[in-house]
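Reading through the structure tokens given below for one structure.
Only one protein chain is missing from this complex, and each of the others stays in its spot.
A and B are the chain letters, set down in written order, and residue numbers restart from 1 in every chain.
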Amino acid sequence: MSKPQYDRTHHAKKATGIGDPQCFKGEAGPPKFKEGDKVRVRNRSDVFYTRCQVYTRGAVGEITKVCYESPAPEDEAWDNTENPVWFYSVVFRQQELWPEYPFPGDTLETEFTEDWLEPA
Amino acid sequence: MAEKHKPAPMVDEVSDFEILEMAVRELAIEKGLFSAEDHRIWTEYVHSLSPAPAARLVAKAWLDPEFKKLAVTDGIKASLEVGVDWINDPPTGFGTPSDYCHLRVLEDTPKLKHVVVCTLCSCYPRPILGQSPEWYRTPNYRRRLVRWPREVLAEFGLVLPDDVEIRVADSNQKTRYMVLPVRPEGTEGWTEDQLAEIVTRDCMIGVAVPKPGVTTNIPKPVHPALRPVQHDH
Partner (left out) sequence: MADEDTMTGEHGAVTVEENVAPIPLLEEIRERGRVWEELCEEYGVDNPDPPWKINLEGTYIALDLCRAFPWLERRNAEDVVTEARYADLPAPERQVMALAHSMIQRGLVSERDLQRKMKELEERLNRV
């Protein structure tokens, strides 16, 4: 994949006075998930670049918030900003994430792009 | 006899590290990576940031339930009311490369305690909370908080009962988090200023809770780590 010339002026024109990620609002289409949905973090084959933490792979959690639209970090790292996606906040029980986590009530919340989630 | 007023002590020496910082920067400028002016503008912006607006946001939220609702649903809008414009304050006009423009204020309850980390790179809500403390940036904190939150909090002197849910928020994308702690007892009738004074930076990261009379952060965790990160390379 060839790296496009970083077009700072394009992003600046689009985002100045509007904000990032605000500047991508409306570009991702309808969100696939909604608050309260149970989702599983997919175990996608390791992409060259990702912000999806290893410790969440395969875990089942619940959507707490449909957050914003933005290019996925996998795309944004290569300056591909043409295809924004929805970002979701997901909460997990810590006992779901870690072997022998002693406190059943504790949780962890973090964000995922739609591609990384599937219905559980 | 008038007492001679002693001037404030100053470090009267330029260290090699100070020279190194300058050298790296000037070389980068010489090479045309960025301009001296850009560097100055950004440094001034970052230098202007502090935890004061965030503390005021918390104090306002404690005093005004409507504002608290706003803070929890729209952190960017609520920030404007304490003088922080995530979008237009940074010189870009659309946020900084690390801070972006999406603040979520996490509301604690007596049964829910939030604590914030960024395992990937120590992201932090700088526009409203200022610079992150050094311990927040260390792999020691980042690796361990998600895995052993109660142990890490105990090292900060914060021990919570089992029936309180501890929720770790890992800011791995564009959202930046700050904690809105529970208003402590003993603050009845306090003014916004008085309340803001006890909301320290550590309280808004989530490793401390506000207490009447406590207005400073702990310099660094006071207890040695029970399970320090192993360095096996």
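In this text, a contact is a pair of C-beta atoms (placed from the backbone, for glycine too) under 8 Å apart; a residue touches a chain by one contact, two chains touch by 3 or more.
Since the structure is predicted, the reported quantities are computational estimates derived from the model, not experimental observations.
The chain that is not drawn here is touched, among residues B:Asp16, B:Glu66 or B:Glu188, by B:Asp16. Of the listed residues B:Asp38, B:Asp162 or B:Asp193, the one in contact with the hidden chain in the full complex is B:Asp38. For chain B, the residues touching the chain absent from view are 9-28, 31, 33-34, 38-40, 42-43, 46-47, 92, 96-98, 119-122, 131, 134, 139, 142-144, 146-147, 219, 229-231, 233.
Basically, only the chains that are shown with their structure count from here on.
Residues 76, 86-88, 92-95, 100-102, 104, 119-120, 146-147, 149-150, 162-175 of chain B are the ones that touch chain A when the two sit in their complex. Taken together, the chain A residues at the contact with chain B in this complex read 11-12, 15-23, 51-53, 55, 65, 67-68, 70, 73, 87, 89, 91, 94, 97-98, 103, 105-113.
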